[in-house]
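Take a look at the structure set out below.
Complex shown without one protein chain; remaining protein chains in place.
Take a look at chain A:
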Amino acid sequence: MSSNFTPWERVEISRSPERPTSLDYISTIFDRYMSLHGDRLYGDDKAVVGGLASIGGRAVTVIGQQKGRSTKENIMRNFGMPLPEGYRKSLRLMRQAEKFHRPIILFVDTPGAFCGIEAEEREVGEAIARNLFEMSNMKVPILSIMIGEGGSGGAIAMAVGNEVWSMENATYSVLSPEGFAAILWKDGNRASEAAKVMKITAQDLKELGVVEEVIEEQEPACIDNILEISEKMKGMICDFLERYDKMTPEQIVNQRYERFRKF
């Protein structure tokens, strides 16, 4: 590993406003990107972006959870917390990808699914469940990359991949360390201690088999070093696509099933 941050320091890095967002990676990794919108049921959630892209001369579908950098942009993006329609949009785009035999690449970066009255009215639980259910059976390869916060059900709904990768300073957890400490120790202030026991860092997750690859960050990712990181990620993604080219749709589905079956 390139740096010796504590788990809690990594939590803070993963949440930093300096951290590149999904669209930063999409615009620097892919040769071409065209956004598509709407879930065809209710609306267009701006906390989830996605559309058609190409990488190394081949068509893929790319989807990401999108945070904002300024307060204004964050309000528009709902701080990267998707509503049910965000998940339903992602599923619509994934089904389209499957129909046209395009691999799917997802960028995960959310504190969690949005928590509020409208999310419950439109049953965010059903939206997440439907993603898990349908993604498990997609005939095209799926790659999910944790780039910042991987918050609970809101994150796994876009992470049923054949492979899941994580940036070195990204996290992925069942609940925020604050929430975890509040539930188990009745003390939300013990979040940094919680971050340690929860095994939420990329390296811990690799040891648990929850992620396959850790993408190194010499310095925490930011706008100054994103080109370097994206270049490396592009190579890794092309290798991934090549690896899965050799597999039949049935093998792709089975490999993904076994990947999650082992937990």
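Miscellaneous remarks
Keep in mind that, in the parts below, a contact is a pair of C-beta atoms (placed from the backbone, for glycine too) under 8 Å apart; a residue touches a chain by one contact, two chains touch by 3 or more; residues count from 1.
The criterion applied here is as follows: contacts and distances are computed from a predicted model.
Entry comment: the absent subunit's protein name, as recorded by UniProt, is "Acetyl-coenzyme A carboxylase carboxyl transferase subunit beta", drawn from "Binding-protein-dependent transport systems inner membrane component", "Carbon monoxide dehydrogenase large chain", "ABC transporter permease subunit" or "Acetyl-coenzyme A carboxylase carboxyl transferase subunit beta".
Of the candidate positions A:Thr6, A:Ser27, A:Asn137 or A:Asn189, contact with the unshown chain belongs to A:Asn137. The missing chain, though absent from the display, is touched by one residue of A:Arg58, A:Arg122 or A:Lys234; that residue is A:Arg122. Check A:Ile26, A:Leu91 or A:Met198 against the missing chain and you find that the one touching it is A:Met198. In the full complex, chain A touches the omitted chain through residues 113, 115-117, 119-126, 128-130, 132-134, 136-137, 152-153, 156-157, 159-160, 172-175, 180, 183-184, 197-200, 205, 208, 210, 256-257, 260-261, 263.
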